[in-house]
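Below is the structure I would like to discuss, written out as structure tokens.
Note that one protein chain of the assembly has been removed; the remaining protein chains are unaltered in position.
Naming follows writing order (A, B and C), and every chain is counted from residue 1.
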Amino acid sequence: MRAHLPILPVLLPLVGALLQPLVGLASRHAAWPLAVATAAATAAAGIAGLLDVLARGTRRYSVGGWAPPWGIEVVLDPLSAFTVCVIAVVATLTLLAGGPSARATYEGEEPTYYSLTLLLVAGLLGMVVSGDLFNVFVFLEVASISSYALVASGGGPALAAAFRYVVLGTIGASFYLLGVGCLYALTGTLNMADLAARLPAATGSPLFGGGIVFMVVGLAVKMGLFPLHGWLPDAYTRAPAPVAAVMAPVATKAAAYVLARVLLYVIRPEGLPVGTTLAWVGAAAIVAGGALAATQVDARRLLAYSSVSQMGYIALGLGLGVQDALVGAYLHILAHALMKAALFVALAAAVLDGRGPTLRALRLGSRMPITGACAVVAALSMIGVPPAAGFFSKWYLLQGALAAGQPILAGAILGGSLLAVVYMYRFTEAVWFGEPRAAGGPPEAPMPLLVGLVALAVASVAVGLGNAALVSNVLGPAAAGVGR
Amino acid sequence: MIERHASVVVQTFVRVLTPLAQLFALYVLAFGHYSPGGGFQAGVILGATYILLALAFGRDILDRKVNQPVCVALGAAGVLLYALTGVAGMAGGGTFLDYSRLPLPVTPVRARYFGILFIETGVTLGVAATLIILFCRLGEQESNR
Amino acid sequence: MSELILAGLLVLLVLLAVVAVRAPDLLLAVITLGAYGFVMSLIWAVMGALDVAFTEAVVGAGATTVLFLAALLRTSRRRSPAASPLRWVALAVALGTGGAVLGVTSGLPRWGDPTSAPATHVSPRYLVRTLSETATPNAVTSVLADYRGYDTLVETTVIFTAGLGCWLLLTPRRR
Partner (left out) sequence: MNYPYWVAVGLLMLGLYTMIAHRNLLKKAVGMTIFQTAIILFFLLLAVKRDASLPIVSGADVDPARFMNPLPHALMLTAIVVMVATSGVALAILIRLYARYGSLEEDVIAERVASDEADPA
């Protein structure tokens, strides 16, 4: 099995997704356990892959037995293995926690719902492990098309959000493909490693600059980077609660990962101000997203705009490109996935209990003290309070910004945290002190939801406490050699 | 919406054409190695024969002829056939989708030939079933939503 | 000769695209889009991409048109003639993108150049060795199904995903 570790994170969720409709013919109740088991197996394979990479170095796997650049290769290195673990583990917990909420939303259609969510996970993981630019595009489309359908399944207002998402998502994916076309015209290859070897001889061509710009713009749309985030707030606000819980933590991360991969490991555009531009756009995203989040009255929209702000941190770190900033960006991918998952799961618990989505009506604390407490832990991580994970990722980003001699960008990082204090305070206040609702039903959220939620909150703190080990063993090596 | 077409000529024509078109789909599938065409095109042609039926005999015929949940499962089975061919290559000691290691009693190069045929069959099944589902759902009468 | 045919078809293609976009009647737009797909498939054929032409004919001109027509049957043919407030933004985005792409095309190899990078790196092996390595004379099939079979698995997954999505969206919930 060790030989196949690089492909398993794609193969397992794909086969699991395809089994859903077949098993669904026999029993609809098997869908949820099967989906959680599939995701858990994927997470286990991802963790095994990460340990293997750390022990024995980068793994390259030629699909079909064809050596690159003729065939497509799948690559597990510290960065891709780490990102696989983030996506797979968080998806497992959100699928587990989202179960009761999905049953309420998709009564009778669970096999279809879980098949689509597993296809989404397979698409995201396929993007991450792929070593081929065109292959990334195809996996991106699997993830996108399943997301479109899942968001639209909310009906009513969600349909309008989903159509907008289709249009903007298609523009993003097509720009990416156009960029790939430019680099292909320039070098004749699609393999990332081959491209990295052949590009330095060709940096003078307009195709080089064009290829980078189109790819970066396309990926920026997909990762919801301000000001190209137009699809994100409505999609996350109007998607059904279980869909938002699965999608919001991980969907934009794979695109951010591909951006990092392409910019830092493949193209390395030294002559063009791509990194600097990205860092400043990231700073703008931090501030604008935070300011917009602070004015929302709908809890889901508040969290959606906070995503815009948090993706800004990742873009800023990738754009700065110094060692500490990269470590901070990678760590923030994990930290943000954990806290955003916990917050959307807590919202799903509230919706299940007939509360929300406005802040005024949230009030989890009195009836669901554990759920409320977990939401608060995640909110503290979002602000960047030690020892939560969100503190350390921002700490590294800050170090990076100062090391790069960019005090204004460092100011944006701090300003973003101040804005997070404002919007997360409003959220926390709503969780504990919102308008009381008539009592009825069980006092706490259902058990699977609680288990997943507590695991996410505990992980948020554990990652913070264990950040030194994580950075020196995984993220440091991942950023080594590419940092400026 | 799409109603039963009254003309006997059209219905007879479609009745004759449908099996011929389905046969042609099989030809397109099998000869993809040598000429343009392959699993995807074959799947679309196979799926299209059901639109022909719906056009000539009214959309209701799809409800009678197609069990839609089974059709979704068949689509999944087609893609699964593709993936499992790849897994069989792994079982034979190669990497995922390495058809030369398929456990077949032929030379590795011939095994690749057959591997392509297997996966193209999976593609045909997956695409045809999916298209039939698409036509059934998109052409559905206005429901009470 | 084939170059003249190609030029003619390209002109026709652009005209059909303009009609499809401008047509006040949506049925006309959809039918024109079908014709656009058909002309596109002729262009692929003239350019020696018969596999793509075949697929474009059955998918672009065939399946897509049927899907659009089915959607039209369940919605409305009419559209409001009022102009969008976004049209100046759209024009700026389109012109900006077009300008950027046009600038980039100046770096492209001369059209049809057999010594360009795509023609000389990676792809020659598919042509030279398709017979000896995969026993398949059609190099497009061997690339699609074998050398890059992983892409095609995912491609089939994409179409299945879309089918599943439509199934989820358009099946009345059983509750």
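Throughout what follows, a residue touches a chain if its C-beta (ideal position, glycine included) is under 8 Å from a C-beta of that chain, and two chains touch if they have at least 3 such contacts.
A quick note: this is a predicted structure, and the numbers were derived from the prediction, not measured.
Of the chains on view, those touched by the hidden chain across the whole complex are A, B, C.
Among A:51, A:67 or A:160, the one in contact with the hidden chain is A:160.
From the options A:73, A:110 or A:141, the residue with contact to the chain not on display is A:141.
By the touch criterion stated above, the residues of subunit A touching the omitted chain are 134, 138, 141, 145, 148-149, 152, 155-157, 159-160, 162-163, 166-167, 170-171, 174, 177-178, 181, 184-185.
Within the entire complex, the positions of subunit B that touch the omitted partner chain are 34-36, 40, 134, 137-138, 142-143, 145.
Residues of subunit C in touch with the missing chain: 6-7, 10, 13-14, 17-18, 20-21, 26, 29-30, 33, 36-37, 40, 43-44, 47-52, 55-56, 59-60, 63-64, 67-68, 70-72, 74-76, 79-80, 82, 84, 86-87, 89-91, 93-95, 97-98, 101-102, 105, 108, 110-114, 116, 118-120, 122-124, 126-128, 130-132, 137-140, 142-144, 148, 151-152, 155, 158-159, 161-163, 165-166, 169-170.
Here is the rule we use: only the chains that are shown with their structure count from here on.
Viewed as a contact network, the protein chains are fully connected, with every chain touching every other. Taking each chain's centre as the mean of its C-alpha atoms, the one that lies farthest from the centre of subunit C is A. With each centre defined as the average position of its C-alpha atoms, the distance from subunit A to subunit C rounds to 30 Å.
Rounded to a whole number, the gap between the C-alpha centres of subunit A and subunit B is 35 angstrom.
The geometric centre of subunit B is 21 Å away from that of subunit C, both derived from CA atoms.
Residues of subunit B found to touch two or more other chains are 72, 75-76, 79, 83, 86, 96-97, 99. Looking at subunit C, one finds that residues 146, 149-150, 155, 157, 160, 162, 164, 166-167, 169, 171 touch two or more other chains.
Of all residues in subunit C, only 100-101, 103-104, 106-109, 116-123, 125-126, 146-151, 154-155, 157-158, 160-162, 164-169, 171, 173-175 touch subunit A in the complex they form.
The touching residues of subunit B, counted against subunit C in their complex, run 1-2, 32-41, 44-45, 47-48, 51, 68, 72, 75-76, 78-79, 82-83, 86, 96-97, 99, 109-110, 112-113, 115-116, 119-120, 122-123, 126-127, 129-131, 133-135, 137-140, 142-145. Contact residues of subunit A toward subunit B in the complex are 3-4, 7, 11, 14-15, 18-22, 24-25, 61-65, 112, 115.
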